[in-house]
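All protein chains but one are shown in place.
By letter and in written order, the chains are A, B, C and D; residue numbering begins at 1 in each of them.
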Amino acid sequence: MTGYLVVSALLIAIGATGVMIRRNFMIVLMSLEIMINGAGLFLIAMSYYLGNVSGQVMFIFIAAVAASETAVGLAIAVMMYKKKKSIDINDFSILRK
Amino acid sequence: MDINQLHFPILSVITFLPLVGAFVVALINEEHENLIKYVTLGFLVLDFVISLPLFFYFDPTTYHMQFVERVPWIKSLGFQYYVGVDGISLFLVLLTTFLTPLAQLSTWKAIDKKVKLFNITVLLMQTGMLGVFISLDMFLFYVFWEVQLIPMYMMIGIWGGPNRVFATMKFFLYTFAGSVMMMIAIMALYFLHHKFTGTYTSDMVKLMQSPLPYHLQLWLFLAFFIAFAIKVPMWPFHTWLPWAHVEAPTAGSVLLAGILLKMGTYGFLRFNLPMFPDMTHAFALLIIIMAIIGIFYGAFVAMVQPDIKKLVAYSSVSHLGYSMLGMFALTQVGVEGSIMQMINHGISTGALFLLVGIVYERRHTRLISEYGGLASLVPAYAVFFMIFTLSSIAVPGTNGFVGEFMVLLGAFLDKHIFGILVAFGGIFSATYMLTMYKRVFFNKVTNPKNLGLSDMSIREWLYLVPLLVFVFWIGIYPNAFLSKMRVSVEHLLKQVNRTTVVTPAKNEQVSMVKTVVVKKG
Amino acid sequence: MKVILLFVILTPLIGFLINGIFGKWTKPFAGVIAASALGISFLLGLFPILSVLHGHIVEYTYFTWMPFKEVVIPFGLRVDYVSAIMLFVVTFVSWMIHIYSNGYMAGDKGYARYFSYLNLFVTAMLILVLGNNYLLMFVGWEGVGLASYLLIGFWFEKSTASDAGEKAFVVNRIGDAGFIIGVLYMVYYFGSVTYSNVFPRAEHVLGYGSTAATIIGIALFVGAVGKSAQFPLYIWLTDAMEGPTPVSSLIHAATMVTAGVYMVARSNAIYSLSPVAQEIVATIGAFTAFYAATMAITHKDIKRILAYSTLSQLGYMFIGVGIGAYWTGLFHLMTHAFFKGLLFLAAGAIMHSMRGLLSIDLMGGLRKYMPQTATVMIIASLAISGIPPFAGFFSKDAILGNALEMGHPIIWIVGEITAFMTAFYMFRMVFSVFYGEEKVEGLYHELHTHEAPAVMTIPMWVLAILSIIGGWVGIKMGGHVPIEWFVAHTAPTTEVAHEAHYSEILLMGISVTMGLSGILAAWLIYIKKIITAEKIANMFKPIYTLLANTYYADEFVYCCIVKPFWWVSTNFLWKIVDVIIIDKGMVDGTGWIAGRVGKGLRLFQTGFANNYAYWISLGIILLSSWYLFVKII
Amino acid sequence: MFYSTHDLVAIVPELILTGFAFAILLIDLWLPKRAKTINGLLALFGVVFSFASVLTMYNTNMTAFNHMIVMDKASNFASIVMLLTAFVSIVMSFDFLKREDYNLGEYYEVLLFSIVAMQILASTYSLIVMFIAVETLSIGMYILTGFLRNKDESVEGAMKYFILGSFASTFLVLGIGMFYGLFGSTDLNVIRTGLTHASALYKWLAILAFLFVFVGFGFKIAAFPFHSWTPDVYASAPTPMSAFMSVAPKAAAFLALLRFIVVGMGPIEANWTKILWVIAVVTMTFGNTVALWQKDLKRLLGYSSIAHAGYMLVGITAANELGYGSVMFYLFAYLFMNLGAFAVAEFISQKEDRGTEIENLRGFGYKYPLIGAAMLVFMFCLAGVPPTAGFVGKYYLFSAAVKSHLYWLAIIGVINSAISAYFYLNIVVIMYMKGEQEKEVNVFNSIPVKAVILITAICVLYIGIFPSSFLSAALNSVVF
Partner (left out) sequence: MEGIMFYIISIITVGGGLGVLLSKNPYRAAMWMIFSFFGIAGLFVMLHAQFNAMLQIIVYAGAIAVMIMLVMMIMDRRMLESLERFNPQAYWPALIGLALLADLSFLAYKFKINMSNVGKNLTINGSNTQMIGEILFKHYLLPFEVTAIILLVALIGAVVLTKKDIS
């Protein structure tokens, strides 16, 4: 089990690092996907080791949520692009302090 | 046992009448400034008149709360709208109803902008101040305690001097910071009372009998102490006062000095003394030392102030030091003297601020160095100023002497050294007041701007003469006031001494008594 | 009688109120109103005095002034043997001076104000004298201080006058603190401050020679030192001469300053219990008597000479009450009231006609212009110098004689030396002013110097007569001295274990010799000019400078007390402790810290989305690792 | 396991809103541009009907959908808060959208769906439902934040909100997964039973799981260090939505947090109180101290809402009935004061939703006496000065802490409220004490907004003076 959990941990950490260090909004979006997949893997692993299918059902919800999130995220990306012709998140930092 | 000998909610009426007045004034068009002033004055005077039966129907033979009203308020926690007065608060209520109309009268010309708002503020302040003195429910007390901060804040901030924003912020934040500590203590008291007696109540009268163990009293006492010490203000919590006084408009200073500061001393009498008797004894020495430092420190610093108002402000620190000293001497005459001193300070310092306001209105400066030789230009004004100066420096025959002597005696009977030390305070109060008087009123007129000064108008006479009456009334026949507070103060001291009554000589026995108390809870 | 006694006080009070409130309208008659108020008061006062003479002490309580649980303070008036004397002296001398003032103050723009103050003073003085308890005495005590303050600063446009007034009040306050401490102790020990309660129980409660009695005695005496301007609190009195001269006469010579003596005599029951306190009183008195006299010798200003002389004479009185022979103190008080009052009035008359000039250097031969004034002045000077049969002789002799008898030889010697100096400086003044040549050519002519009007001279003459005959109550008649017998009802002379017996005649002889030799010395120097004053001054230059500058006392007080005090208050207490440490540091500092914390935390909000994610991750890491690594492992 | 109409009864308020949302979705297509206000009115009706249904069923106590959803007083109370907020926000939106020329039906649809999500969040005992509800609500909020899509700030706000929201929700999923792994279910009651008998290791793991779940909730309620989006988003979102966001999602999230913590995490109370203690303290301090430096009213309110979240956490940390009740009461009180304050922000805002700098309030109290007075009331209320609802709320929060002997927490809390008084009062200073405005400031003269301001001010005072009934309702609502 630990192996799956470690993979899940790796995915989450990689995704989180991506969010923290990347400037390209699209890649941030991808990193978020990776993260949520890592968490989903955790759930599925639990489901398997518990012998309880609920976890798999939950993953479906999570997938749906992730999809909607991505949709909105992409909409935001388009907005950003329209606005500044750039999707560098550091270009969007007038709100501060 | 509560009594309401009038069968009429007189306290609520006097408290909320100004609020009604504020609404009425709010409805008047801003352009009718005179109408606004008269309506406001009318409400305030009416309020004073209605409050007079308190004095005449007050039963001086009982320490129980009188003119009581009690209505459940916040049922789920047992908070009540519970008001009443005893011999301690009676005079503060009357002082409030008495002083506010005079203060308002002083603003007739001094406030020339936003007159409507000002008068509303005064009326609201009146409600807040009266509420503090009549509340017998802790929560209600706290609500009023904070409520009156708002109008004062507005008053200093809107109609104050050039540094008004800083001053008013300092005033508000400092006192607010102190009073939130009190809020915690009020909560704690509420729950602790439940712990030891099994009932939830915020009824102050009941809480005064609450058996609190020694270690818990400590923190509660300190929390209340901070709130009240800032309000009084005791040295070294006083630094907001000069700011606030200097920047406040005349009426603001009068009400601030006359009434708001009394809330601190009143709070000590209502909370710290009866509720935490052990701590009162334990801290008495410390507080007395602070009070004595305050007396001298206030006087020394007042002596060198270039600004009349600041001088009077520092003198307040000194005067209220007397009040605190008398209170924590924990002798009958000391506590009575402390209350007298509160009243006196309200009258004489209030009057001094009014007087400073009169000259400020004409010259728009309060620097002592701008004046000189006024006695020959405005003799009537000089006479009034002299009389209130004398009252302030406690010349016998004026009210100041009665209070100060009582405090001295009270302190002396507690520990000789206190009385002896403080007896010398009079030297310095005379020094700073008379030096100021000399520099303002005596010598030759050096500043040609002063030559055009006009003497007091009828309106100014009107609001100073009542104060004058009290200066001599209290000075010559204080018994009218003393007799009404006697029993209440006796009862208060009984409460303060309730734990030490049991063979105070042996420490072990005292602590035994305390453990019993703890176990009961 | 109850009402009469009350009206003794009320009449001047009413006069004060009339002139004080309606001064604008009563101005033309202010003097008349005030003087007649005093006259009525004096006449009404005779009733209780007569009653006392018949052996009935008059005491009434009018209402309870301050009822405390610990002590009840009534408002009551009492005329007994001691206060009867005072009542007489005060009302009578005041009356005379009121009359005199009508002439002296004529034309002053503060005419009504002046008389209202004067009446206020008398009211306060009468409360002081007649009050039946210490606190009421204190009321009067401060009240006269207040009146004195107002009157000294009467010409408030002169900065010296207003300064002097303030100085008087503040210095008196030091004494008052002592007084009030004494009262506090009294409340503590007796539970009462009423004379009739305290004195009979004093011995029982305090005990002979007890510390308590000493403390009370000393504390009260501090008050007396302030009010009666004894060393070291005398500094206000000479400055007080800035006031109108009748005021100096009434307040700073005849009545108010003697209140201390009256109070010590009044408290005889307590002083008699404490030899230490008595010793202190007498020593301070003797020292002041001598000390002030030395300063009087060098001064040139008439009023200041008289002021120092007052200090000196007050010292005598304190010797009298200090040694336990209270009657002598009171006796000298009374005679002093007459002759010193007169001296000041005469000085006032001179001032009046000299347009305010006071230096003896400008005068000389004034006798020709002001014969009546000269005469009364000489009478008074003889009285103060202790030449029989003038009043001063009897009282001074009584004091010095008793001092020796009670076993205070040093005080006696000092007293006798002072007596010599007194005679010397008094006649120095008399000779310089009234005899010899005109010192400044044409001055008198220019000033239209003339004799004072009748309204001024008549009171002077009345006092002059009293200065002569006033002392005769001190002549032993029928086995006892009348005044001693009279006073002893209330203030019996302290009994001394070893009373020394000296020949009364011898002592008198020494006193008279001292007085006469003083006059002689003055005559030799100032009339005969055997040796000029300047030469003597040059011979003892350092001493002369010291004396002429009044021992630099004012300078000392200014430099070592007032100035440091102001400096510390301004630069340390106010500007550093208050403004910087407490206000800026502690109060604003707290707010400043909150602001700084906010400014620091604000940096978290960089505006970059990545950075926001750091904080979330960091939060998770910190929170979870606390449990992951710290809590379990 | 079959579902019946019984189950639907439990979600009637949600259904009503969903119905209206769909109605708007359809009707919007046929509406001409000038009649778009009908959308708003429909949404308003939806809220009102939903509100009415909540009120009618206020005392119902039922569970449905396999215990996934309940209808109890707590959820109803929270629903009331949310619906009132929604009502007010919609009223505030009418003229706002017209002015910004964004009068789209989608705005109201998303809003209504968000409320549905919140209601579900507030009334569920299942962690996974909570997660979905949180996400639905978040997505709604992302959209509404970026609604003024031509505005730089809006885009930026939406972007940040989106990134951070998704980031945080991952941890929520992780936490839920851990709970699922530990107890085989995400139902809070099951978790509670499991925890009661759990071994030390399980308890320890449960604490960690709690932490991860808390990240999700903490993000929604803006607790430090998950707060960072708040000021940016509040400052950038359309003002009515900032108002909405500052109250409604918080109410839902707080109730969910309460359920999660009190019901689910009851057995490990000792642990989470410690964690929450720290978080509450830091959150309050952060919000208040940083707010000291703000120049923009909306941004200031953003920081202040962080601080207020901190205060409410104090109530949860107290871990007693009084504390939970007072959190609910505080939400109720906070609704009026914060909405009022945001309404004032809207009142002074210019086209493109700009111009909310505090400096623009200079002399405001004299120019608009009534609205100025209302703002005064809001400011004192937010600072916790009586006689306002804010004071009563704060009083109960801190007294709950005191009741649990968390004296230091209460003291830090009150010190914080003293600090907060500075910046709230600073607004009063600018409104009343700094003289007149030099430059011409055109206010947003919208009658609904003014009405909102005045009515909320009255409510604030009314609740402050007569809190009794509201307080008992709040206290009774949190009996789980």
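The working rule: contacts are C-beta pairs under 8 Å (C-beta built on N, C-alpha and C of every residue); 3 or more make two chains touch, one makes a residue touch a chain.
Only a predicted model underlies this, so the values are computations on that prediction, with no experimental measurement involved.
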Among shown chains, those touching the left-out chain: A, C, D
Touch with the omitted chain, as defined above, among D:75, D:89 or D:136: D:136
Of D:113, D:161, D:286 or D:444, the one touching the omitted chain in the full complex: D:113
On subunit A, residues whose C-beta touches the chain left out of the figure: 1-18, 20-24, 26-27, 29-31, 33-34, 37, 40-41, 44-54, 56-61, 63-72, 74-79, 81, 85-88, 90
Touching residues on subunit C - with respect to the absent chain: 608, 610, 613-614, 617-618, 620-621, 624-625, 628-629
Absent-chain interface as seen on subunit D, which is shown: 1, 3, 11, 18, 25, 64-66, 68-69, 101-102, 104, 106-107, 109-110, 113-114, 116-117, 120, 124, 126, 128-129, 132-133, 135-136, 139-140, 142-143, 146-147, 149-150, 158, 178, 181-182, 184, 201, 205, 208
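Here is the rule we go by: only the chains that are shown with their structure count from here on.
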Centroid spacing, where centroids are CA-atom means, of subunit C and subunit D in whole angstrom: 78
Whole-Å gap between the CA centroids of subunit A and subunit B: 64
For subunit A paired with subunit C, centre-to-centre distance based on mean C-alpha positions, whole Å: 95
Sites on subunit A at which at least two other chains make contact: 16, 19, 28, 89, 92-97
Residues within subunit D bordering two or more other chains: 159-160, 163, 167, 171, 231-232, 293, 422
Touching residues on subunit A, where the partner in the complex is subunit D: 12, 15-16, 19, 25, 28, 32, 35-36, 38-40, 42-43, 45-47, 49-50, 52, 54-55, 58, 61-62, 65, 68-69, 72-73, 75-76, 79-80, 82-84, 89, 92-97
Subunit C-facing residues of subunit A, complex: 16, 19-23, 28, 89-90, 92-97
Footprint of subunit C on subunit B - complex, ascending: 170, 173-174, 236, 238-240, 297, 300-301, 303-305, 331-333, 336, 373, 375-376, 383, 390, 395-397, 401-402, 405-406, 408-409, 412-413, 416, 419-420, 423-424, 426-427, 430-431, 434-435, 438, 441-444, 476-479, 482-483, 486, 490
